[in-house]
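Here the complex is missing a single protein chain, while all its other protein chains stay put.
By written order: A and B. Residues from 1 in each chain.
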Amino acid sequence: MMLKKTACEMLTVLVIGLIAVFVFPNYVAFYTVISSTIYVSLAILALSLALVWGYGGILCFGQAAFFGLAGYTYAVGAFNFEVTAYAAVIAVIVPVIFSAVLGYFMFYGRLNDVYLGVITLTVTLILFKLANSTAGDIYTIGNARLGGFNGMPGTPLLANPFGNGEPLSPHALFVLATVLLLLSYFGCRWLLSTRFGRVMVAIRENETRAELLGYDSRRYKLIFFCVGAGIAGISGMLFANAVFVSPTMFSLNYTAQILIWVIVGGLGTLMGPVIGCIVLQVITAYLGKTGLIDPSAALGLILIVFVLLVPKGLLPLLTELPDRIRQRKKLLSAEPAASDKGEQQ
Amino acid sequence: MMDQPLLQTRNLSMHFGGVRALDQVDFTLNRGELRCLIGPNGAGKSTFFKCVTGQLTPTHGEIVLNGQQIGGRSSSEIAGRGVGIKTQVPNLFDGLTVYENLWISVRSVTDRRARDQIVVRTMERIGISHLAHLVAGQIAHGQRQFVELAMVIAENPELILFDEPAAGLSSEETEKLAQIILELNRNHALIIVEHDMQFIRMIGNKITVFHQGKILAEDETDAILTNQQVRNVYLGKSPA
Partner (left out) sequence: MDYIIVLILQVLYSVASLALVCAGLAVVFGMMRVINLAHGEFIMLGGFTTVLSANAGVPLMIAILVIAPLAVGIAGYLIERLVVRHLYGRMVDTMLATWGLSLLLVGLATMVFGNQVAGVAAPFGSVTIGAYGVSLYDVFVIGITIAVLVASYFVLAHTNLGLIARGAMQNPEMASSLGASPARIYSVTFTAGAALSGLAGGILAPLSGVVPTMGAAFVAKAFITVITGGASILTGTITASGILGGISTLTTFAINPVIGDVALLLTAIILLRFLPYGITGRFFRGAN
């Protein structure tokens, strides 16, 4: 049953992905391609939290930290290196190293999930402050000025390292982002199907049991956390190309949004948060344009409503619908009994 | 090497604030031995298990497994050295299927096919094959007990601890459990905490009695059951 659902989801993703790569950009306005690139790169960010929190049970409020670090690393590298592709690779490595150090302190200190949330959040906010305070000429790395509040506009764009050094066109960037999203998604699926991934899910389910069976949960969490940071890093690198790098990448606003995407889409699924991200991006962009209600207020309201009323999120709600209807029919024909377990880890 | 005991505690003490849950316990278990621990509630049996499995760090004293210090090591490390536990309240991965629960438990076998084989064989042995694809959180209590039992067997540790394995089982299930335990004893050393004397008679030959954090007596089953001191403790009188 589970397997069938997963296979179904993977097939759907592949089809939509292929359409997105080969059909979509040829039929929409130039402007739409550019904003779609932003959505896709943020969807990768949503995916990273979906993996770390939804499957690893690690309550990380700091995905934005890795996202921003990757952005800044890419920008600094791109200003300094001839081949911007190197910068892109380093941009993914740096957040992984950062997460390894941070994760060591958190997991080996055996902090519980609430503390993890608070610490990762704090780290992100501190990075936000740090990034904001880098105005002026002292904060220059090689050819790159960090630029404080203004960020780093004019960052050289990613170029095909095997081509003529021309930066990628918006169309090509969109295709790259979509392909990376697909790769990240299938990478996550693969990871979850390995023994490592299964043990991680078991640790999420019952950490004590896993420890008593001989699995060192600290090590598993640390590695999973680093993988999540790497995926967030891919997202940040793309974002740096699609928009530009500024301290807002570390802001509370992004930190909160990532979380909301995951909750709205469905914690414990991979596709849910990706869909949640894209839908909510479209909604906030629309709200921002019309000025009807402050986007932040709208997101806050959505978060409260989901936590109180739809704690499982949209995707599980939709995929369980056929099961529920079937179950109800069965119940109606048989004796009435309680069907809901109402349990949550 | 072979005649050294499997598990030995020396002077093992665990204090919670002013309470001495374990007080200078010297305990020895030989290879392949089956030992029952009894004693009134609060005698220190569970604390003893928690110290041995690394869930608690002893205040004083040593725990030696196969000649190596394990006191205060992490649970996962101790489990890695061959100590498995079946907890009192079945402790499963509730969101996973029974099959996955067992699959996770086979830690030391890396080959995928060999793992699958062990899982299938263990489920057959315990008689839970029909539950394989049910989610662990949704099965009945008695069945959960057997699933956890199967998990520990699949893990295949040298020493298995059982914390009140017969609690909440029907008499039929209890008999089945006794059989499994005797069978397990052929290849594993076992320590079993149990209240059910009926059950202990079915499996036990040597019993250790805990009382107020200390070992009160240690002897063959029949001798313990007629021991006046032990009877007093169970009737609530303090030992002479």
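The criterion applied here is as follows: a residue touches a chain if its C-beta (ideal position, glycine included) is under 8 Å from a C-beta of that chain, and two chains touch if they have at least 3 such contacts.
Keep in mind it's a predicted model, so treat the numbers as computed, not measured.
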One chain isn't displayed here. Which of the visible ones does it touch? A
Full-complex touch with the removed chain, picking from A:Ile141, A:Val179, A:Leu192 or A:Ala298, is A:Ala298
Among the options A:Lys5, A:Lys129 or A:Arg219, which residue touches the chain absent from this view? A:Lys129
May I ask which residue of A:Phe22, A:Tyr115, A:Trp190 or A:Tyr286 touches the chain that does not appear here? A:Tyr115
What subunit A residues would touch the chain not displayed? 57, 59, 102, 105-106, 108-115, 117-119, 121-123, 125-126, 129-130, 133, 207-208, 252, 256, 259-260, 263, 293-304, 307-308, 311
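Throughout what follows, only the chains that are shown with their structure count from here on.
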Centroid spacing, where centroids are CA-atom means, of subunit A and subunit B in whole angstrom: 43
Can you tell me which positions in subunit A touch subunit B when the two form their complex? 195, 198-199, 201-202, 204-206, 208-217, 341, 343, 345
Where on subunit B is subunit A touching in the complex? 53, 55, 74-77, 79-80, 84-85, 87, 91-96, 100, 103-105, 107-108, 110, 112, 137-138, 151, 155
